[in-house]
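One protein chain is absent from this view; the other protein chains keep their places.
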Amino acid sequence: MAGTLIYAEVQKGEIKKGSFEVTSKAKELGGDVAVCLIGSGVEGLASQLAKYGADKVYVVDGPEYENYVTEAYVQAFKQVADTVSPTVILASATAQGKDFVPAVAARLGVGAISDCVDLKKEGDKVVAKRPVYAGKAYAMIEAVADPQVIAVRPNSFAVKEVAGAGAVEKAAVSLDASKIKAVVKSIEVAQTDEPDQTEAEIIVSGGRGMKGPENFKMLEDLAKLFGPTATTGASRAAVDAGWREHSYQVGQTGKTVSPNLYIACGISGAIQHLAGMGTSKVIVAINKDAEAPIFQKADYGVVDDLFNVVPALISEIQNVKG
Amino acid sequence: MNTVVCIKQVPDTETLIKVQGAGIVTEGIKWVMNPYDEFAVEEALQQKEKMKAGAVTIVSLGPDRAIEAIRTGLAMGADTAVHINDAAYYDKADPYATAAALAAAVKGLQYDAIFLGKQAIDDDAAQVPAILAEMLGIPAVTMVVKFEVAADKSTATVTREIEGGQAVVEVPLPAVFSAQKGLNEPRYASLPGIMKAKKKPVDVKTAADLGVSEGPKTVVKEMTLPPARQAGKVIAGDDAAAKAKELARILHEEVKIV
Partner (left out) sequence: MHGSGAEISREVFWNILGPGFPTEQVLLYVLVVIAFLLFFHGLAKSGFFTRMKAVTSAQGPDVERVNNAWDRFWYMVVDVFGHRKILREPYQGVFHLFIFWGFIALAITTAIVFLQADVIWPIWHVWFMEGNFYLGLSLFADVFGLVAIVGILMAMARRYFMKPTWLDEKGEDKVILWFILAILVTGFVVEALRIQATETDPASPMNPYIWFSPVGRTVAFLFSGMSMDALRDTHVVLWWTHVLGALGFIVFIAYSKLLHIVMTPVNIFLRPDTPQPPIKVMPPEMFENAETFGIHNLEEYSWKDLFDTEACMRCGRCVEVCPAFNTDKPLMPRDVIQNIRTYMENKAKFALDADGNYRIIPDEEYTGPALIGDGIEKDTIWACTTCMACVEACPAYILQFPKLIDLRRYLVMMESDFPAEVMDVFKGMENNSNPWSIGAHTRADWAKGLDVPLLSEKGEAEYLFYVGCAGAFDDLNKKVAVSLAKIFKAAGLDFAILGTEEGCCGDSAKKIGNEYVYQALAMANIETFKAYNVNKIITMCPHGYTVLKHDYKDLGGNFQVFHYTEILDKLIKQGKITLKQPIENLGTITYHDSCYLGRYNKIYDQPRDILKALKSGRLVEMKSNHAKSFCCGAGGGRMWMEEDLGTRINQKRTQEAEASGAKTICTACPFCYTMLSDGIKELELSEKLQAFDIAQLVAKAAGLDQNTNKAGNEDEQEAAN
């Protein structure tokens, strides 16, 4: 089959937006678009994928897929891939995708291209564009052999609804349990409705200028106004100071994000931070130091005390929203 | 516990990157051990110290200059090293080919665990740990932030970072582990460590010596610099409130987010 097979990721009973993004992109690139959906009790979700361009959805559903276990998922996916024999395999480069994609590629005996921000079709090949050297350069990469396994950074592509309903097929896969060696003993996920920073569309981030952990409440309030796709982030300075957990950290040693809007509050813009959010589509900086390097990167800069600007911005946005 | 740590020498995070064709200009670059690999080395050393037994072997693929990163690992306390010094192989190596060379080197070694950084900060691919495990036929656990090993060294119980939280995974040894920030605080090599490192044995091999001829599975066609971001617009206003109002208008009308 000259087509694409997509790995669709499910979390908390929902298909991740990144999976829809790559599905839409696959449709745009042309050829048949198949999706492999793995999970426990996920069959009902399959039809959603069709909406974004899946011609066929292979569902691997069973209690053994309740938690993501690399080996189990790789085994299942490989069997689907063997059936489909796609030329391209796409996945969203979420935290799980980053674990899954190289493992699958290795199992298939091919190379993978990680964390791409753009894809371009050149003949039979998909040329992937991806940031390297912490975003200081971009590499155009293509795989030598099929299937070309590519992981795409969330928020890189828009989701596009298409007409037509794809077929849903329950894939018959068997697991070699003897090879599943890693056992998940427990999972602890923070009870938050906020999306992960790597996938959020809007991030309101705070740095040293926040002065203390208590002031992040204000950023959370602002993020909430932007809806469920918004979350908060933090610079290394704020994390090192113990004001925020490391999971909030955006930057070279934290998360690499590409949201549609990144609002940096009291962040000076050290290169380590810019490496993590430089690919954001719109950057707003609020900082009272007019010479903070963040303003070099910001599309919109507000030179003023964030403790005055942010509360005012919250009430203004409330006004705009009515 | 015997451990292998695979490390890579990469440009310092602050180094100016200039592109040239499908690569970068290597002149003037300050090379360092990949920062995530420092967590890997540190963890191996801590496990060895905790068990009061075993050896830590550094394995690295890279040209002549990579010996500096290897010596850094030895200075931190690793015992021996394998340097796959093969510039021709290295120049073309993608994560797959890199893993193939490392796997070949590791095969001859005694190990209960293999540690790597979660990714190298040059190509940022984060693939080698998984591919290496696949090639060695052992499990991989990535993004490890906590590592504990059973007294009999049969299993390791590790905590890995997952989206929005952490998962505790038990895995039989040997296995591959990729280190995420937070796993430990890498040590600063002591001066005696630096002195001793100069005398520690480094086994130098070529790809041919190891019998690897694996070609890369992906190729870089071109390297470009990101477009310079245009100087942004500074929002004017008499006071913070006025500026906030204007920003809200922009977010609403221009950015169309609100």
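Observations, loosely collected:
Order of writing sets the labels: A and B. Residues in every chain begin at 1.
We adopt the following convention: a contact is a pair of C-beta atoms (placed from the backbone, for glycine too) under 8 Å apart; a residue touches a chain by one contact, two chains touch by 3 or more.
All figures in this text were calculated on a predicted structure; none of them were measured in a lab.
Residue in contact with the omitted chain (choice from B:Thr15, B:Gln46, B:Thr80 or B:Thr206): B:Thr15. Only one of the listed residues, B:Thr26, B:Gln110 or B:Ser190, touches the absent chain: B:Ser190.
In the full complex, subunit B touches the hidden chain at residues 12-16, 28, 30, 32, 185, 187-192, 194-195.
One rule holds for everything that comes next: only the chains that are shown with their structure count from here on.
Distance from the subunit A centre to the subunit B centre is 21 Å, each centre being the mean of its Cα atoms.
Across the interface of their complex, subunit A is touched by residues 11, 13-14, 17, 19, 22, 24, 35, 94-96, 99, 121-131, 133-135, 138-143, 157, 161-172, 175, 181-182, 215-226, 229-235, 237, 239-241, 243-245, 247-252, 255, 257-258 of subunit B. Put simply, subunit A touches subunit B in their complex at residues 11, 67-68, 70-71, 94-96, 98-99, 101-103, 105-107, 110-115, 127, 130-145, 181-190, 192, 196, 198, 202, 225-226, 246-247, 252-254, 260-261, 271-272, 275, 278, 282-285, 295-305, 308-310, 312-313, 315-317, 319-321.
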